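In this view, the complex is presented without one of its protein chains, the others remaining in place.
First chain written, first letter: the chains are A, B, C and D, and each begins at residue 1.
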Amino acid sequence: MQAYLDQLIQGGAFAGMPREVVYAIGMLLAAFIVLSAFVAPLAGVTSWLERRVWARMQSRVGPNRVGPQGILQWLADGIKNLLKEDIIPTAADKKLFSLAPYIVFMGFLCAFVVIPFGGHLIVADLNIGILYILAVTSLVVVGILMAGWASNNKWSLLGGMRSAAQIISYEIPAGVSVLMIVFLAGTLSMQGIIKGQGWAPWDWYLFHNPFTFAGFFLYFTAALAEGNRTPFDIPEAESELVAGYVTEYSGMRFLFFFFAEWGNLYVIGAVATTLFLGGWQVPPLAIFENSPMLLAVAQFVTFFLKAYLWVFVAMWIRATLPRVRVDQLMSLCWKYMVPLSFICLLGTVAFMFVPADGQRITSAAMFGLGVAITIIFFLRVGFQIRQAKPELYFKPHI
Amino acid sequence: MNGAQVGFFILAGLLIVSSLWVVFQRNVVHSAMALVAALFLVAILFLTLNAPMVGVLQILVYAGAIMVLFLFVIMFLNPIGLEQRRRLWWGFGALAGLLLAGALVPVLTNGDAPRDPVVATELFGGPEELARSLFTDFVLPFEIASILLLVAIVGAVVLAKREP
Amino acid sequence: MLFDFANVLVFTALGLGFVGVNLLIGRLLRPANPQARKLSTYECGEPSTGSAWVNFNIRFYLVALIFIIFEVEIAFIFPVATVFRGLIESGEGLLAFVKIFIFVGILFLGLVYSWVKGDLEWIKKVKT
Amino acid sequence: MVPLDYYLILSAIIFAIGVVGVLIRRNLIIVLMSIELMLNAVNLTFIAFANSLGSMDGQVIVFFVMAVAAAEAVIGLAIVISVFRHRQSLDPQEMQLLKW
Partner (left out) sequence: MNETAQDQDTGFHTEDMTISVGPQHPSTHGVLRFVVKTDGEVISEAIPDVGYLHRSIEKIGEKVTWHGYVPYTDRADYLAAMFANQVFCMAAEKLAGTPVTRRGEFCRVIACELNRLASHLISVGTFGQDIGAMTPFVHALRERETINNLMEEICGARLTYNYIRIGGVGYDILPETCTRISEFLDHFEPIVDEFNRLLTGNKIFIERLAGIAVVSKEDALQYNLVGPNLRGAGIKWDIRRDIPYSVYPELEFEIPVGTGHIGALGDSFDRYWVRIRELQESCKIVRQCLKMLPKGPAISKVARKFKPAAGECYVRVEAPRGDMGFYVISDGSEYPYRVRIRTGSYTAMSIIDKLSKGIMLADLIVLIGSLDVDAPEIDR
C-alpha cells in the first residue's frame, strides 16, 4: 500500500500535502473499507448464515423475513440492539464493564491487518504477521476476563474464568501448529507463507508431511477452542452459565462480543487457509496473465471460499456436537494436544532433513490419504442422510 | 519538533499516566489493567525503535500471558480492601522515587552511545536477525533459559502443592 | 516497516472508534430508564447472595503458570524457525536441530513433572 | 527522529515509578506488578540503545529479560499464593519468618 501511495504522491495527486497526512488518510481509508465493507457485513452475514444452516440441520426454517432469504437479518438485529437500553448493573465495576467490549473488539479487528485477501490485497504484510495474529488474539483474553470480573455476577465470573483458562491453554497447541509451518516456510509473513505453497493441493503445507496433516487438525481444534465455539463453548454455555461472561451485558455492548465471535470465525478460517491450504494461490492460467484485475478477483474468491469453508465446518460442528466439561477440556489440551503438537513440531523439523524427492513422494502420498479421508467422510455423511427419515406431517418449507 | 516527536510525547505521556495508575490505583484489578495498557504502550515504543519482533513478543508474553496470570491470582485471592495505607510511607516513597529519577537521568544520558541512531537495515529487528544473534552469540543463554523456565515450573508446582 | 505498523495503530484506533461511535449513536437513540430492579445483579431471578468478588477457587491457576512457560518457549522458537531452512542449507541444520531439541526437551520435562505430580488434574477424582 | 535521550529519560521515569510502587504499596501483587514495570523500563533502555548502536544484542537481551520476567512472575505469584495461604494477607510486612 505504501508503494501505491508513493506512486500517487509522485504523480502529484496530493500536491501540497505532507507525506504523513497522505499516508494517514490512506491508512484510515483502507482500515475503514476493511471494517465497513468486509468485516462488519461478514460478521453479520455469518451470524445469519449460522442461524440458517443450523435451522436446516434441525429441520427448522430459520430467519427468512428481512430481505431475500432473510439475509439482512443481521442489520435488523444490529438496529434492534442499537435501540436497546444499555444496562450497567449497580454492583458492577462500571469502568471496566464498559471498557471490556472495546478491548475484545479491538483485539479481533486488529487481526485483519495481516489477513490477506489476495496476492496484493493485504492491508499490511508485516514481516512478523502470524506472530502478530497470535499476539492480538491473546489480548482478547484480557477483555473477557475484564468482562467476567467487572460484571460482579457469579455466572459472568465463572464464564470469564473458564474462557480465560481455555483460551490460554489452547494457545499452546495453536502456537505450536503455527510454528510447524513457520519452520517450513522460513518466514512469519502471511504472504511469505502463502508464497511458499503452490496452487495444487499437493503443494500445500497440509499435505507436506504426516505431521503437518495432524497439525492442521490440531490447529483447527485449538482455534475453535480459542474462539469459544462448540464443542468448546463452555464460557457461555447457556444451559450451565446462563450466558457466561456476557450475562450482564445488553444492547450494543452485548452485540460487540458476538460481533467479535462471528468475525473471529472467519479469522480462524483465514489463518488455517494461509498456513495449510495454499492461501490465495490460483492455477497459472493464461487468462490471468494479461488481466491483473481478473487475477486479483480469482485470488480473492479462492481465498474467501477456502476460508469460509472452515466457517461452515465450524457451524456444522456446532450443530452436531454437545459440549465438553471444563476438566475434560483442560485435560484434552494438556494431556493430548500439547504433547501431540510438540511431537508434530519435532517431526516436522526432522522431516525437513528428508531430501526433496522424498518430500515430494510424501506430499503425493499424503494428498492421496487426504482424498481418501474426504471420500470416506462424504460416504459416511451420505449414509447418514439416506438414513435420516423424511418428515411425516411436518414439512419445513423453503 | 516533528511528527515522530509528537507521537513519542503522546506515547510517553500515556505510558507515564498508566504507570502511575499501576502504582496508585486502590483497586488491584484496575492496577493490573493499567499495567496491561502500559505494556501495550511499551510494545508500541519498541516498534518505533525498530524492534517489531520484540514488540510483538512483548504483547504475546507480557500482555497475553503474564498479565492473565496476574489477573487469575488477583481473582483467586481477591485482595480488594485488604491493604492498609500509611501516609508516612507515601511521602517517603515519593521522595525516593524523585531522588532515583533525578539520579538515573544524568547517569543514563551521560553514556557515550551515539546520539543519532545508526540507520537501520530493512531486516534489523526482524525475526531472522534475532535468530542469528540467538544462535551465534547467545546459544548458551538460550539453553540456560530453558533450564530457568524448567526450574520455574518445578518451583511453581512445588509451591502450589499443598492444596487443601 | 513503520508504515506497516502504523496500519496496526490505525486499526486499533478505528476499532476503538467504531465501538465508541456506535455506543454514542446508541446513547442518542436508546431509552434510558434505569430502575433499581433493572440494575440489580442477575442471579436467576432471586436477589443475589453476596458479591461475586470472593476468593474464588481457580483450580487451574497452575495451568496458567505452566502456560506462561510454554508461551515463552514458543516465543523463543519463533525466531529460530524463520532461519532454520537456511541453516539446513548451509549444513548447520543438524546442530540447530539438536539445540532446539534440547530446548524443547528440557521444557517438556516440566510438563511431564507437573503431569506426574497430578497438577494437570482439574479435580482429584471424586469418590461416588 | 526522536533522540535517544528522550527514551532514556522516559525509562528512568518509569523505573522510578516502579520503585515507588515497590516502596509504598503494601500489597504483594502490586509490588510484583511494579517490578514488571521496572523490568519494562530496563527493556526500553536496552531497545533504545540497540537501535542507536545498530546492534541486535540489546534486543536479544530483552528476550532473555522476558524469559526471566515470566519465570519471576510464575514463582513470585506462586509464593504470593503460598504466603496468602498461611497468613491470609498480602502485606509484605507479614513475611518475617524464613520458614513455617
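In this text, a contact is a pair of C-beta atoms (placed from the backbone, for glycine too) under 8 Å apart; a residue touches a chain by one contact, two chains touch by 3 or more.
Being a predicted model, the structure only gives us computed values, none of them experimental.
Peer 1: Of the residues A:Val104, A:Ala214, A:Val324 or A:Leu346, I need the one that contacts the missing chain.
Peer 2: In the complete complex, the chain left out is touched by residue A:Val324.
Peer 1: Could you tell which one of A:Thr230, A:Asn264 or A:Ser363 touches the chain left off the display?
Peer 2: Of these options, the touching residue for the absent chain is A:Thr230.
Peer 1: Identify the residues of chain C touching the omitted chain, counting contacts across the whole complex.
Peer 2: Listed in rising order, the touching residues are 43-46, 48-50, 52, 54-59, 123, 126-128.
Peer 1: Which parts of chain A face the unshown chain closely enough to count as touching?
Peer 2: 54, 57-60, 154-155, 158, 230-231, 233-234, 237-242, 318-328, 384, 387-389, 391-394
Heads up, the rule we're going with is that only the chains that are shown with their structure count from here on.
Peer 1: Compute per-chain Cα centres, compare each with the mean of all protein Cα atoms, and return the closest chain.
Peer 2: Chain nearest the centroid of all protein C-alpha atoms: C.
Peer 1: Name whichever of A-B and B-C has more C-beta pairs touching across its two chains.
Peer 2: B-C
Peer 1: Please compute the C-alpha centroid of chain A, do the same for chain B, then give the distance between them in whole Å.
Peer 2: Chain centroid spacing, chain A to chain B, equals 30 Å.
Peer 1: Quick one: chain B and chain D, Cα centre-to-centre, how many Å?
Peer 2: Chain centres of chain B and chain D, defined by C-alpha means, are spaced 6 Å apart.
Peer 1: Measure off the straight-line distance from the CA centroid of chain C to the CA centroid of chain D, and report it in whole Å.
Peer 2: That gives a centre separation of 21 Å.
Peer 1: Could you pull out the residues of chain D that touch at least 2 other chains?
Peer 2: 63, 66-67, 70-71, 73-74, 77-78, 81
Peer 1: At which residue positions does chain C touch at least two other chains?
Peer 2: Residue numbers touching two or more other chains: 1, 5, 53, 56, 58, 61, 64-69, 71-72, 75-76, 78, 81-83, 104, 111.
Peer 1: Show me, using the given definition of touch, all chain pairs that touch one another.
Peer 2: By the stated definition, chains touch in these pairs: A-B, A-C, B-C, B-D, C-D.
Peer 1: Touching chain B in the complex: which residues of chain A?
Peer 2: 20, 93, 95-96, 99, 126-128, 131-132, 134-136, 138-139, 141-142, 145-146, 149-150, 157, 161, 164, 168, 171, 188
Peer 1: Considering the complex alone, what residue numbers of chain B touch chain A?
Peer 2: 3, 27, 29-30, 33, 36, 52-53, 56-57, 59-60, 63-65, 67-68, 71-72, 75, 126-127
Peer 1: If you look only at chain A, which of its residues touch chain C in the complex?
Peer 2: 1-2, 23-24, 27-28, 30-32, 35, 82-92, 101-102, 105-106, 108-110, 112-113, 123-127, 131-132, 149, 151-157, 161, 165, 168-169, 171-172, 175-176, 179, 182-184, 186-188, 242, 247-248, 251-253, 256, 326-327, 330-331, 334-335, 338-339, 342, 345-346, 349-350, 352-353
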